[in-house]
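The next block holds one structure in the form of structure tokens; read it before the comments.
Missing here: one protein chain of the complex. Every other protein chain is in place.
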Amino acid sequence: MKTASRIYTALLFIFLFAPIAILLIFSFNESKSLSVFSQFSLKWYRELFRDEATLTSVRNTLLLALTAMIGSTILGTAAAVGIQRLRARWLRASLNTVTNIPMTNPDIITGISMMLMFVFSGRLFGLANSLSFWTMLIAHVTFCLPYVILQVLPKLRQMDAALPEAAMDLGCTPIQAFFKVTLPEIMPGIITGAIMAFTMSLDDFVISYFTSGAGFQTLPIRIYNMTKKTVTPKMYALATIIFFVILALLLISNLTDEDSGRKRKARKSKTID
Amino acid sequence: MSKELIRLCNCTMTFDGETVLDSINLEIQDKEFLTLLGPSGCGKTTTLRIIGGFLKPTSGDVYFDGVRINDVPPYKRRVNTVFQKYALFPHLNVFDNVAFGLRIPKAAPGTEAAAGAKKVRLPKEEVYRRVMEMLEVVSLKGFEHRSVTSLSGGQQQRVAIARALVNQPEVLLLDEPLGALDMRLRKDMQNELKRIQQATGITFIYVTHDQEEALTMSDTVVVMNNGQIQQIGTPEDIYNEPQNAFVADFIGESNILDGIMHEDGVVQILDRKFKCLDGGFAPMEPVDVVIRPEDIDIVSVKEGMLCGTVTNITFKGVHYDIIVDFKGFKWLIQSTDYSPVGAKIGIKIDPDGFHIMKKSEYSGMFGDYSSYSEEYDEISIAESEDEA
Partner (left out) sequence: MRERLNRSTFSLLAPYSFWAVLFIVVPLVFVAYYAFTDNSFSFTFDNITRFFTATSTVTNGSGAETEVRTYLLIFWRSLKLAVISTIICLLLGYPMAYIMTRAGSRAQRIMMILIMIPMWMNFLIRTYAWMTILQDTGILNGFLGVLGLGTVHIIGTESAVVIGMVYDYLPYMILPIYSILAKMDDKLIEAAKDLGCSGPQVLRKVIFPLSMPGVLNGITMVLIPSISTFYISQKLGNGRFFLIGDAIENQFVANNLHFAAAMAFILMVILLVAMALIKYVTNRQAYGKGGGLL
């Protein structure tokens, strides 16, 4: 039984990593071929760093992800705090449902729905082009919000409700009590939520594709455009760099914090109930 | 001469259609140790939270030092609370927890009422001095830098008390603070709290379901049930002169029988007349008669005023709990004399062992020991511990 498990595991991981291995190897290929390896070369990496469009898209993606993270974290934390306080069951249930929608809807529907709204409003207001950085930002914040709320709400529920009361008993106004007592307590949830928002934004393709304007390209969109034409190993070089960055981040976070691994795997799983 | 510090006038509290407090009237004196006592759900914690400012009464008024404070939020009241589960801030150490209230800029004492009163900060040295002083009072000197989550229950309890007292409130509210502690620690803490209250002169309002605790510590006991005050009095009054069957049963053990007052000083129970000390009832008025188990002497059948058969005897260490059957009604007698099951015994009760009460809605609900068993006490303790 044990050996069977080992073989099975090995096969599965080979399956998972075969394409990645190929990416890694062929990024160093001298020739343009993606299936025949001639000799080792770094030329594609050099070409990558000379590729303005790609570098700009990386910058754009980071900028968008950062802004979306900040926006969704603040809005989401406020929302979680508010939802936690609600007495009216119907209101809480409907807010939960609405919050779940972006998580259970396929990306393509979220993307199209937002695009249609933006295009329509754009025409209504007589704008030349309705889609831009700002529309993408709105879309990103919207689909990141549920992840923030999903992380903060449990922490709020777990917190002893008497703590902010104790703070007020000792002289804090409700706002002071929130910042001095509640916030430190839920901070781990907020940070995890923020990281998840950042990650979701970085990785998103479909929604960005539908809500982006001509001028603003994110990395996934850039990659999509690159793969529409014939692809050179330059893209593999890009993929290899991404791979190592991800690997480094995952190793660091897992080595420093036991919990984060489990939380990050929950990123797309449960819906809020 | 003590003055009235807090007054609740006709306070009613309704939650979702359910009346939790029913027109409560209560006066609390300066510098006293007052306990709100009652079973789960009687409204005692609700009353406490109204005084603390965490709840607003649905109707009725709350006065503090003559001023109506219904709309005053908790952070503006000269009241501090020791919470049931301590509510210590886990992200702060012991020192910072205790210093928390002192570090909030507050209006200078005496000027709180003024609308735009300037808020002042206590200087750091002052904060330090007061915190260390208070840690000394609760015997936690040396614990300043400890994390609160590493402390034992008793130690956390004392940090919670220190945190509240260091702000020198006029009133301290304690919400069943000793519930989570073991027996010995609880007794020690009861003495501690009493000592602190007398030393500081702060009014303590204490909530508990443990009647022994209430009788030990309090100057005044307020017995509550079903959102209503059943009786207010000193521990001795409550114990010796309960006003209805509920109070009689809740405090200590009581045998409660139907009786008829023939005239002042003569009461009839179980078809026999007895001499008693109470009066002031109408001739032949039906009443509830309370006889405490420890006031009953066991004598021979010949000498006894009543005779019955022993059905159950349990060794309790300090005394025996003996259940005796008198014509179908089971009595509890506490005595150091052993009587075997099945024995016929006689009992004698002195006139001052009878306590007569007017009939109330609680008549007939308590006082019969037919269902007495060893588990009886455990069950009732467990039930009252369910109250969160």
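Labels A and B are assigned to the chains in the order they are written; within every chain, residues are numbered from 1.
Methods note: a residue touches a chain if its C-beta (ideal position, glycine included) is under 8 Å from a C-beta of that chain, and two chains touch if they have at least 3 such contacts.
As the structure is a computational prediction, the values presented were derived from the model and not from experiment.
Of the listed residues A:93, A:127 or A:250, the one in contact with the hidden chain in the full complex is A:250.
Considering the whole complex, the residue from A:73, A:151 or A:199 that touches the absent chain is A:199.
Seen from chain A, the chain kept out of the figure touches residues 5, 8-9, 12-13, 15-20, 22-23, 26, 34-36, 75-76, 78-79, 81-83, 85-87, 95, 98-99, 101-102, 104-110, 112-117, 119-120, 138-139, 141-142, 145, 161, 164-165, 174-175, 199, 203, 205-206, 210, 219-220, 223-224, 227, 231, 235-236, 238-239, 242-243, 246-247, 250-251, 254, 261-262, 264-266, 268-270.
Here, only the chains that are shown with their structure count from here on.
Each chain gets a centre from the mean of its Cα atoms; for chain A and chain B, those two points are 56 Å apart.
Chain B contributes residues 52, 54, 73-75, 79-81, 83-85, 87-91, 100-101, 104, 106, 163-164, 167 to its touches with chain A in the complex. For chain A in complex with chain B, the touching residues are 160, 162-163, 165-174, 176, 180-181, 184-185.
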